[in-house]
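Incomplete set of chains, arranged as in the complex.
Labels for the chains are A, B and C, by order of writing; each one numbers its residues from 1.
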Amino acid sequence: MFKSTEKIETMIEAMPYIRKFQKKVVVIKYGGHAMINEELRNKFAQDMVFLQFFGLRPVIVHGGGPEITEMLKKIGKKSEFIEGLRITDKETAEIAQMVLVGKINSGITSLITVNGGKAVGLSGKDSNLISAKKLLKEIEIDGQTKIIDIGLVGEVLDINVHLINSILDGGYTPVISPIGMGENGETYNINADTVAGKIAAALQAEKLIMLTDVNGIYEKQGDSKSFISVLSFDKALKMIAEKKIDGGMIPKVEACIDALKNMTKSAHIINGKIPHSILTEIFTDKGLGTMVVI
Amino acid sequence: MFKSTEKIETMIEAMPYIRKFQKKVVVIKYGGHAMINEELRNKFAQDMVFLQFFGLRPVIVHGGGPEITEMLKKIGKKSEFIEGLRITDKETAEIAQMVLVGKINSGITSLITVNGGKAVGLSGKDSNLISAKKLLKEIEIDGQTKIIDIGLVGEVLDINVHLINSILDGGYTPVISPIGMGENGETYNINADTVAGKIAAALQAEKLIMLTDVNGIYEKQGDSKSFISVLSFDKALKMIAEKKIDGGMIPKVEACIDALKNMTKSAHIINGKIPHSILTEIFTDKGLGTMVVI
Amino acid sequence: MFKSTEKIETMIEAMPYIRKFQKKVVVIKYGGHAMINEELRNKFAQDMVFLQFFGLRPVIVHGGGPEITEMLKKIGKKSEFIEGLRITDKETAEIAQMVLVGKINSGITSLITVNGGKAVGLSGKDSNLISAKKLLKEIEIDGQTKIIDIGLVGEVLDINVHLINSILDGGYTPVISPIGMGENGETYNINADTVAGKIAAALQAEKLIMLTDVNGIYEKQGDSKSFISVLSFDKALKMIAEKKIDGGMIPKVEACIDALKNMTKSAHIINGKIPHSILTEIFTDKGLGTMVVI
């Protein structure tokens, strides 16, 4: 219980900020260092319980690349990538699903449960939660655009909003693995950032928060003074074209744009290495990281 | 908004204690110094907003003796008391009602409103909220018990629980003036402590909290070492008989006993001069003041 | 119970008229002689119980000028008026509130209760029921318009419709004192007619009924043949300009216009001295008094 009046004062000050976000949906892409470091994992779980307890409606989408790679190694299978996308044969897709749904997702729900919250793990294959089709990847080789087959990598067609809301209405936080379901039950591996953006769009979320391992986006990489707090669409697209934004940051920025175009109120790229970064983003005036805007 | 992670930690720690009391009814007798001193009044209002915001169901009963006396003086009317009870003619009862309902009660609801809460003032005469009849006061004169007429002073017959719950269900905190309504619409002045006890009993409240200007009850008055944290029924009655509990403390202790006999879970006499004393009582392990128990 | 079949026939005849108004909101400005004369007060209370019982949703706004004046006199304070508006210092505002909320309002709710109805008294300061700001009064002196300070006299900014509906939905009739609440909790005295108009507008009432001590509006005052049954906006404004409508009748007519402009279906100025004048207005073909129309 409270040991000092000072703490009571803290609670009293917090009420207006909490009130502002009650009943609002916040979609969180969870991944990177915040998912590996044990202390950060615990703080993340506390943050989720906090949001749920004070009446927000958090929805978690998690990634898991490194652990999939590790598992594939364990069974003696090598991972190949083209432009950051894993070439995914049937066995790889199956292992990916197993690691994402059976290990990472379960780890998150049980950590939230241990911290006093209520969470339900969902695969994108539960009741067509994430309907998907094969992603046709265009790459440029020798100045020519070619479509190449990278296997069971999917793109999102539709989100089963009823299922997510049904879980939220029951008082549980949905934790979603980025597995897509094809028309005939095929398993598709999908980029978790992209899935988070699609879900925020489908739910018309109040906020989309992308946890990363950096502070946000910089005008010039390596120059901390060039940090961008507020990034417009146009500028973001230009920076991608100019390769100032590259690698894994591209799908994150694209997911933000996707969500914002579909009625999500705000989208944020923040540093998951900072403890309680999500609560800080939501409940402080200054916020954290780079906010993408229309 | 939060300025430091430390404050976020405070919030996280608070969740289990808040959870424990959500949806519980807490009846608070508000009076004394906490109602006169401006800083304390503001802290009291903050506490009420806090309880309401975090899902408890506070019900406030207020007193107001000194202000009634002052108003009577203003219009040139002298107050007479017999054994602590004001002799109440029709004009006095009318002035009492005016001061209680029209000044003190409105002052409380508006202060709660200014602090961001939602409150509705109720007179005991609204829809028979407090049904009452004339109190027949026994006093001892020369060793003989006599019943004397002290005018429009009432005792509680019944509480309109539907009205209180209807206000609570609408999301508002009821603030109740201790005015009783006779069968033919007469106005009765009733001791606010007694009313608080009856309302806690009628609502089968989780807690009854009596705000006073002292820390609680002492074995020997003036000896701070003789403070009683937990006081049993039997002992309380014995102390009243032995005049170790006397004056205005008698109806407070009796109200606690009354409530406890009728399914109220716990009853507390605490010092309203301590800032946030109510939150401290509810949300700290040690609590505050004297707890009366069965 | 019924003693004759004739009375049963009366009931049967009444059904269609009652059906027509079920669930409809009727805002009533209560004041004047009907609030002072004991018999009329009882009949008024019966009328309110009648409306509630047969399924209408009455909302009462009361005045109280004379009693405030009387109370001020009692404590030795003189009342000053400019153009019919009381110059209101802090003490005056406090006394006004005390008399309105603590005496008159409580008197109305208890009389309704004694007559078998259910009523809840509300101050405009309960949960921002009536948000207000300082009224800036323009007067003309020597042909020049000047703004003068008349103290804590307010004008309505907003009405808390949720609170009124919450009380109505609980099955209680709200009785409202014309006290406004400033941004920082200030107490404003507001003209009761104006408040009634604003509340009818906010609730989009079926009817606004203003009780007065005269039959309605006359073309030529003192000439009973010049009585106006139906008064148009334009004509009303012209009559005010020509001072054919003056004094306390001006805010009444203005309140009617205000309500009608905001979806109130009809507005009536009727004579409260006639017993059951409200029921007569609502439930007879001819109605009573002057009806203001768009």
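To be clear about the criterion, a contact is a pair of C-beta atoms (placed from the backbone, for glycine too) under 8 Å apart; a residue touches a chain by one contact, two chains touch by 3 or more.
Note that the structure is predicted; figures quoted are calculated from it, not measured.
Undergrad: Which total copy number does the whole complex reach if 3 copies are given here?
TA: Result for the total copy count in the complex: 6.
In this text, only the chains that are shown with their structure count from here on.
Undergrad: When you draw the chains as points and link the ones that touch, which shape shows up: line, ring, star, complete, or other?
TA: line
Undergrad: State which chain is most central when centres are taken as means of Cα atoms.
TA: So the chain nearest the centre of the shown protein is B.
Undergrad: When the C-alpha atoms of chain A and chain C are each averaged to a single point, how far apart are the two points in Å?
TA: Centre separation, chain A to chain C: 58 Å.
Undergrad: Measuring from the mean C-alpha position of chain B to the mean C-alpha position of chain C, what distance in angstrom results?
TA: Their C-alpha centroids are separated by 35 Å.
Undergrad: Taking each chain's centre as the mean position of its Cα atoms, how many Å separate chain A from chain B?
TA: Taking the mean C-alpha position of each chain, the two centres sit 51 Å apart.
Undergrad: At least two other chains touched by the same residue of chain B: list those residues.
TA: Counting only residues that touch two or more other chains, chain B contributes none.
Undergrad: Can you list the chain C residues touching chain B in their complex?
TA: Listed in rising order, the residues of chain C that touch chain B are 74-75, 94, 97-103, 105-106, 109-111, 113-114, 117-123, 125-128, 163, 166-167, 169-172, 179, 181, 184-185, 187.
Undergrad: What part of chain B is in contact with chain A in the complex they form?
TA: 1-3, 5, 7-19, 46, 49-50, 53, 116, 275-276, 279-280, 283-285
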